[in-house]
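Note that one protein chain is taken out, while the other chains of the complex remain in position.
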Amino acid sequence: MIKRKNIPLLLSCFLLIFLTGCWDYEEIEERAFIYGLAIDMAENHSSTLPAIKMTDQVIVPSGTGTSPSQTGGGNQPAYRNLSISGTSLVEINDDISKMASRTLFSKHLQVIIISEEVARQPKLLPKLLDIFTRGQQMRRGIKVAISQGDASSLLDIKPEHSKVPAEYINFLLENQKHAETIKALRIGKMQEYFLSELSFNIPFLYIINEKNIENDGMAVFNGRQGKMIGTVTGEEAKSRNLVTGEARSGNLVVDIGDEQATFEIKGTDSNFRLINKNKANPDLEVNIEVEASLNENFNTTNPKNKLSKYEKFVEEKVRTLAEESISKAQHELKTDIFDIGTYLHGHHYPYWQSIKADWDSGENIFSKSNFKVKVNATIKHSGNTLRSKGSSQ
Amino acid sequence: MKAGDIMKRRSETTRSTAQKQSNKQESAKQEFPIEIESSLDKNIESIKQMLGDPQDLVIRELTVGANNIKGAMVYISGLIDKELVNNNILKTIQMNLKHFDTDPLDNICQEVIAITDINKVTTLDKVSYAILSGSTAFYLEGYTTVLVMGAAGGESRSIEEPPSEALLRGPREGFVEKIDTNMALVRRDIRDPNLRFKTYEVGRRSKQKVVVCYVDGIVDPALVEEINRRLKSIDTDYAMDSGQIEQWIEDSFLSPFPQMNDTERPDRVSTSLLAGKVAILVEGTPFAIVAPTTIADALSSMEDYNHRWLTGTIIRFLRYLSAFIAMFLPSLYIALVSYHPEMLPTHLVFSIAASREGVPFPSVVEALAMAITFELLHEAGVRLPKLIGSTIGIVGGLVIGEAAVSAGVVSPIMVIITALTAIASFTTPQYSVALAFRTIRFVFMIAAAVFGLYGIILVYIMVNIHLVNLKSFGVPYSVPFGPVFFKDWKDMVIRAPIMMLTRRPAYMKTNDEKSKDKDVHSS
Partner (left out) sequence: MKNFNYSDENIYDRDILIAIPSMVIAVATLFLPRELASVTIALDGILALLIGGSITILITWMIVKLASRFPQQSFLTYTSLLINKPIAVLLTCFFIWYGILVVSYEVRAIATISHLYLFDKTPIEVIALNFLLVVVYAVSGSRSAIFRLNALFFPIIILIAMFVTILSFRFVVIDNIYPILQTDVKGYIEATKKSVISLSGYGQIGFLLFYISLIRNPVKTPGKAVFGMSSVIGINLLIYTMCITVFGNLATSNLMFPTIELARTVEFPGGFFNRFESLFFVVWTIAIFTTSVIAFDAAVMGLQSLLPKVNKLKFVFFLSPCIYFLSSLPKHSPEVGDAGRLIGTYGLTLTVTVTIILWIIYIVRK
């Protein structure tokens, strides 16, 4: 029990605090929620001082059409884009807040789109993205994508089913399960790559027309060099996903005899094995497990009894794709797009410590490595029909 | 020496000195009691004078026996059972008292009168007290002793379903204003010879009966003693309800939480008695108080035990949820909307922001205004007669629900929040606890407005500190959560199958731990 005569004292203490409080009080409708953000090079940037143009996509709540009481909200745009150039993102954001009538609030930021040009500047991206892991308003779950051409123009498209372009892009990145894309990259994961100086891949977006954006292929980022090296097309990304075992869907068109058959990938799994620890050109073995089902068959034979034969064809196809992909990574990109670095770090730690500086930069041990691809395919089922139409047996 | 103890000691001494003084006054009055004189006329004159010769004072003069000794029956007409007085007293005296050889009063007392409650008194104040509490006094010329015959009656309410604690399943009888009936109701539930009723008199002028009720052999004698002590400390003219008794004997008068259960239900009283608690029945009110109580009691209803355990438990959890909503929802709204919009799903944020667009007030003002409006409606609904009461619902619904939103004064989300809070606060089975929750809700709202979630948690911590320091007749209010009595959780937190509820609450330190014999169930 508190002594009774002290109660007024304590009470006045509390009152004092309560009365002077409310420093951080900010009504929800007075905040400007940044949903998406685009980073471009400014028009007049020089090589010494890379100036950046940042575009904030800010939500206008009354335009989102979520409130029933608002009449005529349908015509009002649900967002506004604010962009300004400068040298640091924080500074730019400060300038933008001068334009916004409300306090900028970025805890609901979902996507960051970076233009290819920015990503290709050596060592620029890690610096730029520092704010997104350091800032207390930021979350590690923000998705990152690279855009072909101007990033801000992606925030200007008019998607049909969504009122906010950034929302459309967000769902595009999140819900993609297509084999020709890679899964969404989050800023937290990116920080891990930056810290360990490993190479990684970023989803790649480009505008198809004024209403649609496509998420296809990926941008390859070299960790040591700190810049984007190149892009990989959708088809090649699928091969890459086969190597890493990340392909969860997608089709394989396989020539069987004279005719072709299409298989749907049901799941893949893969693992790497380091066979010799040669520091100049190590041997690596890739084991790929593919599960598929027959979806379309132009052959006239009944596939039911010949599944093992079909499996052989699928294995062959996958091996070809994988080898193509590895060869492209080794010779064209000279960058480890398969995250083999993580494998080596985890399973051959001392060896990795000795070679990690020269893995995919400098000496580039990666491109000199010998890869041996082993594929094991399983065909789960061959569909509901036995023989295709017009077959002769 | 603990500081708290010093405080206690100090209040103790001031209180006991006050008590001594009042005792002194009373004893001063009793020092010279007016003896009954032998003259009948003088006696009647003095009783008339003492009571102020009221209109309802009936003095029926009669003669007794062959010697025609003058006598008089004195009573107050509204307080007695007329039939009883006529048949069992008046008739019998007149018919049977023709011849007597010995002392006529003894004769009447032992042979004649067909009434059980009969006493001899010799002082005027005792006579007047008896008359005022519904007895009939019988004077006889030449005797200094007066017969006082209990034939109290008069109008009283019949046993009805308790309106404040209605159940779907369970007994439908509730206490009434007559204490004898209430005692009988408890007796009917517990036919244990160890059931004890200890009567006290409270009220300097009202002289009400207060009955302390417990089961000997289960209850901790220290508890009864403590209640004794506290009841004796009551110093008031008149206690119109047990609520006033409660306030006199509670541990902390600063707390918003009730430190005793009040109930209209005999079954609740009986269950509590068997758990080793003590019930206090007060004359003139249908509300009994049960002590001690804990926070877990506040959220349990008798009905939990009448349904199967699974549904009973789920309903109990529902009640916990609703208590949480009733206390926290408006403050959480304020905190989330004005401090932490990042916690809400992105789309919800936009729709709240859109719906608040155009609302002229900050969310705190909006929430406070709506909460106060609701409290107003509630209060009006209670005060109004039942017939008009329903209009309040319509007006309230229209005013809060429709008009305020379309006028743009409040946002639709706020209406939902207010409605939900209101519904949730009505699910608390104990009205006095619900009142406490409603009070605390406002503190939370202000804290949320100043510091957001941090403010809410600080106030939450403070409420908890208060709860752990609060005691109800020596039992910590936070039992069984702190100190942890895991054995009691199966009865107080969840509602375990009835076969498992074999022990009386451990925190009560009862004398007889087992309430059932396990073997009975296993066989």
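By written order: A and B. Residues from 1 in each chain.
Simple rule for what comes next: a contact is a pair of C-beta atoms (placed from the backbone, for glycine too) under 8 Å apart; a residue touches a chain by one contact, two chains touch by 3 or more.
Being a predicted model, the structure only gives us computed values, none of them experimental.
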item: Which residue of A:R102, A:R120, A:R139 or A:K183 touches the chain not shown here; value: A:R139
item: Per the touch definition above, residue among B:M302, B:L458 or B:M500 touching the missing chain; value: B:L458
item: Contact residue for the chain not shown (choose from B:G203, B:P476 or B:P505); value: B:P476
item: Contact footprint on subunit A, counting only the chain that is left out; value: 1-3, 6, 10, 13-14, 17, 20-21, 23-24, 136, 139-141, 188, 191-192, 195-196, 342-343, 345-350
item: Footprint left on subunit B by the chain that the document does not show; value: 1-6, 8-9, 11-12, 15, 220, 222-223, 226, 229-230, 233, 249, 251, 336, 339-340, 342-345, 348, 451-454, 456-458, 461-462, 464-465, 467-469, 471, 473-476, 478, 481-484, 507, 509
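FYI, only the chains that are shown with their structure count from here on.
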item: Mean-CA-position distance for subunit B and subunit A (Å); value: 66
item: Sites on subunit B touched by subunit A in the complex; value: 3-4, 7, 252, 337-339, 341-342, 346-347, 349-357, 359, 362-363, 405-406, 408, 412, 446-447, 449-452, 455, 469
item: Partner subunit B, residues of subunit A touching it in the complex; value: 1, 3-4, 17-18, 21-22, 24-29, 31, 33, 35, 59, 61-62, 64, 66-70, 73, 105, 107-108, 110
